[in-house]
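Just one protein chain is left out here, and the rest sit where they should.
In this document, chain identifiers A, B and C correspond to the written order of the chains, with residue numbering beginning at 1 in each.
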Amino acid sequence: MSDLFYNSPTLTEWRGAAGHDWPAYVTHDFVKGLADGTLPAEAFQRYLIQDYIFLVHFTRAWAMAVVKSESLEEMKIAAATVDALVNQEMQLHVQTCLKAGISEDQLYGAEEAVENLTYTRFVMDAGISGDFLDLMAALSPCVFGYGEIGLFTQKTKQAGTSYHEWIEAYSGNDYQNLCLNVAAMVEKATLSRLGPRPFENPRWPSLCKRFQTATKLETNFWEMGLKGSKW
Amino acid sequence: MSDLFYNSPTLTEWRGAAGHDWPAYVTHDFVKGLADGTLPAEAFQRYLIQDYIFLVHFTRAWAMAVVKSESLEEMKIAAATVDALVNQEMQLHVQTCLKAGISEDQLYGAEEAVENLTYTRFVMDAGISGDFLDLMAALSPCVFGYGEIGLFTQKTKQAGTSYHEWIEAYSGNDYQNLCLNVAAMVEKATLSRLGPRPFENPRWPSLCKRFQTATKLETNFWEMGLKGSKW
Amino acid sequence: MSDLFYNSPTLTEWRGAAGHDWPAYVTHDFVKGLADGTLPAEAFQRYLIQDYIFLVHFTRAWAMAVVKSESLEEMKIAAATVDALVNQEMQLHVQTCLKAGISEDQLYGAEEAVENLTYTRFVMDAGISGDFLDLMAALSPCVFGYGEIGLFTQKTKQAGTSYHEWIEAYSGNDYQNLCLNVAAMVEKATLSRLGPRPFENPRWPSLCKRFQTATKLETNFWEMGLKGSKW
Partner (left out) sequence: MSDLFYNSPTLTEWRGAAGHDWPAYVTHDFVKGLADGTLPAEAFQRYLIQDYIFLVHFTRAWAMAVVKSESLEEMKIAAATVDALVNQEMQLHVQTCLKAGISEDQLYGAEEAVENLTYTRFVMDAGISGDFLDLMAALSPCVFGYGEIGLFTQKTKQAGTSYHEWIEAYSGNDYQNLCLNVAAMVEKATLSRLGPRPFENPRWPSLCKRFQTATKLETNFWEMGLKGSKW
């Protein structure tokens, strides 16, 4: 039980099937730099600005999940996530950025890095091409990866890292509980579409693939934060 | 100025272009029955149950508006509406229905009347086939029509009508302010897509048509409430 | 084997699960009127005009199937259907209508009956809310029902019915082979998403429901042809 990723067999399998791509994402040098405080301020700023644009499109993708929900529970969790993203997480970013002299309208209009575009449009298309579960497979690496990264950086952080607020945000109870709630819904969404033995369902490899691709695109995003965008 | 429908030239024109279809909707016998209390309880119950299913799909349509928003303001208002629909308006319906012994899960699973299906899927398709503004034209008759109906029933209601809570809900400040906020956003959405003389834009007739069709489908919905569904 | 509906267990089950709604559609009075020639010319004209608008939206729905296809075979069949609908079936209608003095542009711009709107937008939304298979369940009653109706009217037709060309079109080898090809693809699409025992998959009831609703909307369409639209 304790070995399950956020108590979900589905998420545990998806993470396992991503192979090396998973640790490459959750223990990326960018992440280590957050924990030990060596991440250059410039890299963090670049990440913050792009993450704001990411949140805009991530909100769109969760809104697509509302469109595609097939149970009351799916709809409620997806709608609450849309609201939390726009009215909490985006506001948090805005405040952090305001301190650095960047307005919300500037943020909304910032030039989108290609690494950002790639990731978010891939997730949106998972919603267009498949069903609610396909979309969940593409959304999960972000939601649950940040949960794991929050705990990892909390455990490995150096005293005095200037990124402790970021670490608190993702390792804190609020975010960790959100992960548990979304994970329970994803698990139920899996069973209600694939049946009691989901790993034997013919869709399984394609769901794993969507999760893995999104994982790789998260790593791309860290690379962009660390080294700058190709654009 | 005071003649403008919720201060919006766009909404005023759309309403005018709907011709007789508009008063047929907002002063329908169902509406008059709410005001004077003569609406049979059975008709109101039928309406309430179907309205719950309507809200599920209306939420999906506003979520599609989040997907299609092209400015921060559009996204914020659409996301807030998704949240308000799921966590406030649907809960209000659930409570009303619980008093009548109908559970939320029963509500979610109730047989959808064909009049409901017609209306909601038409709105969804406006989102798929067009842009954000096309979707707004299809969503507006519900949002602003209920605002007008709230004020109309408030003004004409008989003392002792058992529907006074419903009348309060839609004539009250909360709902009327929501209308004003959404109207301001719709007006801005129009100008930012059609330019300073929107009525001369070639898309104008098609937007009026979407508004008018949705208006007719609202009347269909009242008919279903009053006389029962064809299904 | 010979009892299978177009050789497909999936279609056979879907048809069976539609219960009385299926014969209500395929042996509707409109259909009987085609076979024995008693259908009023006016009803047929009304049907033809609306069927043209139906084909426009049916083409959009098959195009959505291309968007949602997950194998080369699915994509090829869906793309060929889009092409056949626009460049063959719509042209056939245009020619029939031209004889009656109705131009293609008039057809494209004809007022859409509410029964038409209901059906086509329901099918489109099956594509938005679900995956390729959900869309197939909503598209199937039209494709295969017309196949069955073609054979039924061919068998029961009266000599001298003025609708023999229509009967030939749907009972002929071209259309019947199209049905067999699409059925084989639907069968494969089912197995590749639900596994070797699709009827035990938890999605099965919801797929049956989509098929049944589309079947009822076909009957609505015949009613409109026979008695005129509500609009």
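Just so we're on the same page, a residue touches a chain if its C-beta (ideal position, glycine included) is under 8 Å from a C-beta of that chain, and two chains touch if they have at least 3 such contacts.
Source: prediction; values computed, not measured.
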Displayed partners of the chain not shown (whole complex): A, B, C
Hidden partner chain, touching residue among B:110, B:151, B:169 or B:191: B:191
Given C:4, C:24, C:48 or C:75, the one touching the chain that is not displayed: C:75
Absent-chain contact - pick from B:68, B:93, B:121 or B:216: B:68
Residue in contact with the excluded chain [from A:48, A:84, A:128 or A:226]: A:128
Among B:89, B:115, B:134 or B:218, the residue in touch with the chain that has been omitted: B:134
Subunit C residues touching the omitted chain (full complex): 56, 59-60, 63-64, 66-67, 69, 71-72, 75-76, 78-80, 82-83, 85-87, 104-105, 108, 124
Residues from subunit A at the interface with the omitted partner, ascending: 60, 114, 117-118, 121-122, 124-125, 128-129, 213, 216-217, 220, 230-231
Residues belonging to subunit B that touch the chain removed from view: 67-68, 70, 128-131, 134, 191-195, 200-203, 206
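As a working rule, only the chains that are shown with their structure count from here on.
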Centre-of-Cα separation between subunit C and subunit B, whole angstrom: 32
Separation of mean Cα positions, subunit C and subunit A [Å, integer]: 42
Centre-of-Cα separation between subunit B and subunit A, whole angstrom: 34
Sites on subunit A at which at least two other chains make contact: 67
